[in-house]
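Starting off with a structure, shown below.
Shown here: the complex without one of its protein chains, the others still in place.
We just call them A, B, C, D, E, F, G, H and I in the order they show up, numbering each chain from 1.
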Amino acid sequence: MPTEPSRELETFENPHPDRDYEIRFEIPEFTCLCPKTGQPDFATLHIRYVPDRRCVELKSLKLYMWSFREVGTFHEAVTNQILDDLVKALHPRKMVVQSDFYVRGGIRTVVEAKYES
Amino acid sequence: MPTEPSRELETFENPHPDRDYEIRFEIPEFTCLCPKTGQPDFATLHIRYVPDRRCVELKSLKLYMWSFREVGTFHEAVTNQILDDLVKALHPRKMVVQSDFYVRGGIRTVVEAKYES
Amino acid sequence: MPTEPSRELETFENPHPDRDYEIRFEIPEFTCLCPKTGQPDFATLHIRYVPDRRCVELKSLKLYMWSFREVGTFHEAVTNQILDDLVKALHPRKMVVQSDFYVRGGIRTVVEAKYES
Amino acid sequence: MPTEPSRELETFENPHPDRDYEIRFEIPEFTCLCPKTGQPDFATLHIRYVPDRRCVELKSLKLYMWSFREVGTFHEAVTNQILDDLVKALHPRKMVVQSDFYVRGGIRTVVEAKYES
Amino acid sequence: MPTEPSRELETFENPHPDRDYEIRFEIPEFTCLCPKTGQPDFATLHIRYVPDRRCVELKSLKLYMWSFREVGTFHEAVTNQILDDLVKALHPRKMVVQSDFYVRGGIRTVVEAKYES
Amino acid sequence: MPTEPSRELETFENPHPDRDYEIRFEIPEFTCLCPKTGQPDFATLHIRYVPDRRCVELKSLKLYMWSFREVGTFHEAVTNQILDDLVKALHPRKMVVQSDFYVRGGIRTVVEAKYES
Amino acid sequence: MPTEPSRELETFENPHPDRDYEIRFEIPEFTCLCPKTGQPDFATLHIRYVPDRRCVELKSLKLYMWSFREVGTFHEAVTNQILDDLVKALHPRKMVVQSDFYVRGGIRTVVEAKYES
Amino acid sequence: MPTEPSRELETFENPHPDRDYEIRFEIPEFTCLCPKTGQPDFATLHIRYVPDRRCVELKSLKLYMWSFREVGTFHEAVTNQILDDLVKALHPRKMVVQSDFYVRGGIRTVVEAKYES
Amino acid sequence: MPTEPSRELETFENPHPDRDYEIRFEIPEFTCLCPKTGQPDFATLHIRYVPDRRCVELKSLKLYMWSFREVGTFHEAVTNQILDDLVKALHPRKMVVQSDFYVRGGIRTVVEAKYES
Partner (left out) sequence: MPTEPSRELETFENPHPDRDYEIRFEIPEFTCLCPKTGQPDFATLHIRYVPDRRCVELKSLKLYMWSFREVGTFHEAVTNQILDDLVKALHPRKMVVQSDFYVRGGIRTVVEAKYES
């Protein structure tokens, strides 16, 4: 049965909460829409975090990324929103979200936002 | 005023129809849906052709690519369809369409179809 | 429900049998065992073929590759066997199987076998 | 209607002023003139900044870069001027402008200037 | 006579215990199973440590890595377990274990755990 | 005294007219204007030819390339025009001109035209 | 028990003698001596062949390569000798031996010799 | 009229003396002579500095580099001399000179010297 | 005792004259002078040939390359001259000389000349 895009981020218990360790994701399949023109934008997302009690489940992360497919949002706003959503779901010790957007108007844009508890 | 996805391919008159020359496009922003699961697929398209009387207009090519965003289609089918649509619109002397799809199930897939008049 | 390794290759109908076009797979997740020592070997497989009436289904190809995980087989033998199995299942117009094995004894080995109908 | 080069930098409200985050641009389409010989120079510009209240709008940044096309200016001067113009328009918390000029006289030149509020 | 996978890590005496120096391993041949689906996962492991009295013997490290071939374990858990096992066997002054897993669901995952005595 | 852009291509006598040999130029500093919007386009030019009696002088080639800086012209047209101008000035035995234009509308375009005497 | 360098090339029966397929080896660990100065030379060897009835066994190939460690021989001579030795042992349908020697006197040298039955 | 090699370094007034900014040069065309054998040595030079009141003029830097063409000097000595000459001419706030010499006797040598006012 | 640049190319007897095999040299240390301005030019030379009775000796090839250090010559002329000199000394079955000159006036130039007996 087909899955659907979802804004819900599932989590599981951190197997080693006594140690500070880092988890990194590279997601080259992010797309959203330009809020001005409605045209698609494409980015590679890089996420890294030090988990506290919860880790993000990989499949729900994929569906969460998919959920932006029809959303109109600026580069700066969506990067900060993804950080906010992940921080809210995971309460990590540290987290960095970086979005690397494909060329528009001859310019490639990267936005990077950090959270530290 | 925002543009919208469109299956119409606009063309313009080949400025040098007396010479066989090649035009190549690299389009890293192609996305469609998996017809089985409804989940997004991503590909980089490589198109090259020798024009006869008509060349494809760049902006309409962009909108054409965008038109697959909500379409469910297999890798093999969509690559052949793009070739068919471009051949129909341009009647080129030669054309090659190659789609390089991102990893699914641990496998990266490339499909390449050719036309010769 | 978990899937299991399988030697069965599922196929589907070629959507464009009237045209010679090429399908390529890159599979960096192949592993089998050395028939002499029982130790694991690792390879990246590159497959490309021109389909006739049938195309190989991606998920069954993944499970087929998985089925070699506990099999003891030499580099030369397994590459030819994969070609034989795929040719038997698909009756392609052309096919090439290339296995690029990781270093053993200071030597990297690549085996490439071709079929033409 | 065609746009024209413009020294005006448009800005929009920072969607997350409460957080220090970084925005980076890579602009491989910068060209100006050598003030001694009048011949064209070419550079790739790298800009990164931490916004305060305002972010720079992408299209106006493109037109701003275009405005140097007919301007005679030295590598060192133009890099500092771009930093000054951007700082004046954005009042960022931090900013770095780096220009990577193509070879002249067998020498490749990079100039990097920083601002911190 | 063929060797077999083994959880035992053999060690030898550090030839220069009076000096802090670093040993690094790159192991592109790691595979285990997904605990949910039973399907194989693949990773490249990067290990680096400052030995105290004991160094890990290379062949036993290879057999240890092989011992995960039939084990179902999550990315986060297995990385921490390898660090725990190596720390227990070697009592190093410092150690870092990084596992770089191949793409699943369009996402590449890296887990990095550190130990300091 | 500063030089100026010039459509004149100076040539010198081929020092080895009795032998077919190839001369190749890579010119990453080409810029012209989009005839629709007036905005700058950027390309890297690759030229290669087998000279007959005349070779193109390097400095005049540079000034010739510079002469397109204020010219509005399509990718397909300008590539063929450069080939025509060079063929007219040099009467080479063979020549290929390839222009590799920077991304517009998410698409990178390459045009390649050939001449054979 | 330690192995020793050996000029003997062991072979095994080709598992698919009915098919022309190619086997390639990359051997970055070749060293011999300069016959003039006695100083060590280093090369990466690339071998590829189409087997007839026999394939070369990997471990004996390693020991064979090792056997040149104390041999004084010119680049041109040793490359041809390796081809001769392998052809004599395997009677392949085709074979290519390429040796890529590290810089001497500011010059990198590659020698490539071919055999066809 | 042809220019000649020159040990004179011309300077111009720093357009932004109130700001610490960095200028970097990459010069792949450096050659001098080995003082022992008289044979040519080749290096790529990397220079970076923070100007105070004066910046080095690009053409005079090129002629300065050329002036070493017939000079016999060791790698260590020439790198320090270039730093000394540039510091004397520019009185920079900071400067680094790095010379990356091509392979001699199987060894590639890099020398890096720094100055801080 | 130091060697000196020399236009003499020493040769030695081809150890395998009965076989067509190829020898390739990559020489990144070529420099000559511009005949117009007297300024130094730099190139990487690529030479490959199929020897007949004689092979070129490596050290004399190095000294031969060195002999162009004070010679004023155009790119096209020097490439053809090197081919002529080598053909005269070796009477090879085939030879290709390619010179890849560093950027002048924003243009990188490659000249390639071939000989076939």
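By our rule, a residue touches a chain if its C-beta (ideal position, glycine included) is under 8 Å from a C-beta of that chain, and two chains touch if they have at least 3 such contacts.
Only a predicted model underlies this, so the values are computations on that prediction, with no experimental measurement involved.
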{"item": "Residue among E:L33, E:C55, E:V78 or E:V103 that touches the chain left out of view", "value": "E:C55"}
{"item": "Hidden partner chain, touching residue among H:E4, H:D20, H:E70 or H:E112", "value": "H:E112"}
{"item": "For chain G, the residues touching the chain missing from this view", "value": "2-4, 28-29, 31, 36-40, 42, 66, 69, 102"}
{"item": "Missing-chain contacts mapped onto chain E", "value": "14-16, 19-29, 51, 55, 58-59, 61-62, 65"}
{"item": "Chain C residues that touch the omitted chain in the full complex", "value": "42, 102-103, 106"}
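Here is the rule we go by: only the chains that are shown with their structure count from here on.
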{"item": "Distance between chain centroids, defined by C-alpha means - chain A, chain F (Å)", "value": "45"}
{"item": "Rounded Å distance between chain A and chain C, as computed from the means of their C-alpha atoms", "value": "35"}
{"item": "Separation of chain A from chain H, taking each centre as the mean of its C-alpha atoms, in whole Å", "value": "46"}
{"item": "Per-residue overlap in chain G, given as positions that touch at least 2 other chains", "value": "106"}
